[in-house]
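Following: one structure in structure tokens, then a few remarks.
With one protein chain held back, the other chains of the complex are shown just where they sit.
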Amino acid sequence: MEARPTPQKLSYRNPTIIGLVSSIVLTALVIIGSRNLENFDSALFGYTIASVVAFGAIAFRYAVWLQRPATRIYFKRGLQLFFNRKKFGKSAKSAVGSIATNLVEQRFIFKRARQRWIMHFFIMWGCILAAAITFPLVFGWVHFTLEGDMGYRAHLFGFPLILMNGRSLIAWITFHGLDISAVMVMIGCAIAIHRRLNDRGAIALQQFLLDFVPHLLLIAISVSGLMLTASSLWFQGYMYSFISLSHQALVVMTLFFLPFGKLFHIVQRPASVGVELYQNRSAEMEQAICPRCRSSFVGKMWMDDLKVLVNELGYDYRLKNGHTLQDYCPRCKRVMRGLAYAKAPDKAEPVFFGSRVGGPNV
Amino acid sequence: MQETMFVDPQRCIGCRSCVAACRECSTHKGYSMIFVDFFDRGESTATMPTICMHCAEPTCAQVCPADAIKQNEDGVVMTALKPRCLDCRNCVNACPFGVPKYNSAMHLQMKCDMCYDRSSEGLKPMCASVCPTGALTFGKYEDVVPLRRTKPVNIHYFGNQKVETKVYLMMPTNQGDAIRIEGDSEFEEHLSAKAGDEASWLENEMGETDNSNEFRS
Partner (left out) sequence: MSKVENLGEIVDKYGPHLYDAPIDGWLADRKIDRAVPTHCPYCGVQCGMNLLVSNEEVIGFEPRYDFPVNEGKLCPKGVTAYLQIHHPDRLRYPLVKKNGVFERATWDDALDLVVSRIKEIQAKHGKNAVGVYSGSSLTTEKTYVMGKFARLGLGTRYVDYNGRLCMVSAAAGNNKAFGVDRVANSWDDIPLAEVLMIAGSNCAETFPILNKYLWQQRDNGGSWIVIDPRATATARQGDIHLQLKPGTDVAVANGLLNVIIREGLIDEEFISKHTNDWDAVKAVIDKYPPSRAGELSGIDPAKIEKAAILYGQARTGMILHARGIEHHSNGVDNVLSYINIVLATGKIGEPGRGYGTITGQGNGQGGREHGQKADQLPGQRSMTNPEDRKHMCEFWGLPEDELPEAGVSVVEMYEKMREGEIKALISTCNNGMVSLPDVNAIQRSLEGLEFYVNIDFFMSESSRFADVVLPTTTWAEDEGVTASAEARVVKINKAIDPIGETRPDWWIAKEIARRMGREKYFQFDSPREIFNELREASKGGKADYYGITYEKIDAQNGVMWPCPTEESKGTPRMFEDKKFYHPDGRAKFFAIEYKGPAEVPDDEYPLSLTTGRVVYQYLSGNQTRRIGFLVQQCPEPYVEIHPETAAKMGIVDGENVKVISRRGEGIFPALVVKTIRKDTIFIPYHWGDAKAANLLTNAKLDPVSKIPEFKACAAKIEKIASRELPILGQVRKGASLSEAQRGK
């Protein structure tokens, strides 16, 4: 009997609920955080709505993603390992380390290529900076009040925070934070696009919608954002409302693009912390031994999970000798296939005189 | 792409020219994705060249938690998408052919993509370009098969599991439409009385990766 992989059936019911709940929770937070919309800037209403919808969509997409059997097993096992009481300290340490090297330092991107790391550094920190400034404003969580001649006071969730001099450097940086982030994003995207236009490997693999559109959107947002600043500072608000509307449209498009395109890796990547935890822990535990070459090549827990997963996906790699194909290390799998090939001429007439793989017939 | 790869291990002379040339491709950038393994150097010089067979329903893509492995319209199974790959190595150990490699420092799986920069433009992949004997051949079925005395097979049975591939294995026999991999003991029954399967030290030395398919640094 032949085993064939069963197509994965995805259910959209739970993800839809999760998505809706997420949107509702965010809406509630907006209302609470802005003190019943007291601090809410109605000019940013469009952004708020788009953010709420996009947030729900991301939650939906994440929930769909977690339905992949492979993802689910990792997710469950990762949580299980993390909350194992005896090892919690160790797990927390591993997680903190992973967050530092993988998410903050992003050493793995540096290893892929230095230029790539610089590119990603500018785009990522530019976007994080921009998000850190805009979302609290958009949600009405942060607002500023004028005190005296040149004093600005920042408020978080309605609670007053520091007072700063409007002429100070800190104030300048605060008010131009978005311009700085725009420049960073533009530098990063320029590097990325330059690479995509010149690197023969990238040219072969890239797709316009997947690889160019996100960069173009980010650049468009940055440029229109900078134009807003320029318009108000130097051109007495020339075409301000048109630029503002375009900017808003571009931001909304990007937010809606988040769950479906390349940018989904922003929410997906943190999972690498869990994967690393899983790997580190499994390396400490009992190792799976390749039944053929007797070498250990992977943790046993991992191998068992993988076999369950492969089975769940509808594959049946059990061999006659009682082992599952995945029990063997990659090299032995290749050699076993070679040996099956070498044996073939014995089972039937060889096609020609010398076609025994092990050596000549004579 | 009407062309595909034809692998004929019998012709393989073990020169690893393909392994060296694989690095030259613009999408590989110095990383080789091909394996040439001795069956058992103690017994014979015979070697098995392994490239990605490009399964019709790739196990590697199914077991990927990040959905990072994609098959393109030509049926070529691509290297993991860089932004997505989490370096979990599920694909490395699930693949029935032992093909995907991983680079932990780069958090990246890497595998043969048929030199997509070349094959998508009608050029031969690097390995098939340089292979001295034609153990790795790239071409259209109707161009390659009539020139050979071996039988192209693109169905593997691993136990009960049928795996259909885009790439053909050239069998040195004229019977059967599939190759069956049932266990691990064929070589001893067949050619030797040697106990144990420890690879010769030379086998452990060679290649770009260790036996778990991790790139040696």
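Should a chain be cited, it is by its letter among A and B, assigned in written order, with residues numbered from 1 in that chain.
Please note the rule applied: contacts are C-beta pairs under 8 Å (C-beta built on N, C-alpha and C of every residue); 3 or more make two chains touch, one makes a residue touch a chain.
Nothing here was measured: the structure is a model prediction, and the numbers come from that model.
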Which of B:Val7, B:Met33, B:Ala46 or B:Val163 contacts the chain that the document leaves out: B:Ala46
Selected residue (touches chain absent from view) among B:Met1, B:Ala105 or B:Val130: B:Val130
Residue among A:Arg200, A:Arg294 or A:Lys320 that touches the chain left out of view: A:Arg200
For chain B, the residues touching the chain missing from this view: 10-11, 13-17, 19-21, 23-24, 26-27, 29-30, 41-47, 117, 124, 126, 129-134, 147-149, 192, 200-202, 205-208
Touching residues (missing chain, whole complex) on chain A: 195, 198-202, 352-354, 357-362
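Note that only the chains that are shown with their structure count from here on.
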Inter-chain centre distance, chain A versus chain B - centres from mean C-alpha coordinates, in Å: 30
Chain B to chain A touching residues, read off their complex: 9-10, 25-29, 35, 37-40, 43-44, 46-48, 50, 57, 59, 62-67, 78, 82-84, 86-90, 92-99, 103, 105-108, 113, 116-117, 120-121, 149-151, 156, 158-162, 169, 171-176, 179-187, 190-191, 196-199, 211-213
Residue ranges of chain A touching chain B (in the complex, touch as defined): 1-5, 8, 65, 68, 70-71, 73-74, 102, 107-108, 111-112, 199-201, 203-205, 262, 265, 268-269, 271-272, 275-276, 278-279, 290-295, 297-298, 302-303, 306, 309-310, 313, 315-321, 323, 325-326, 328-352, 355-359
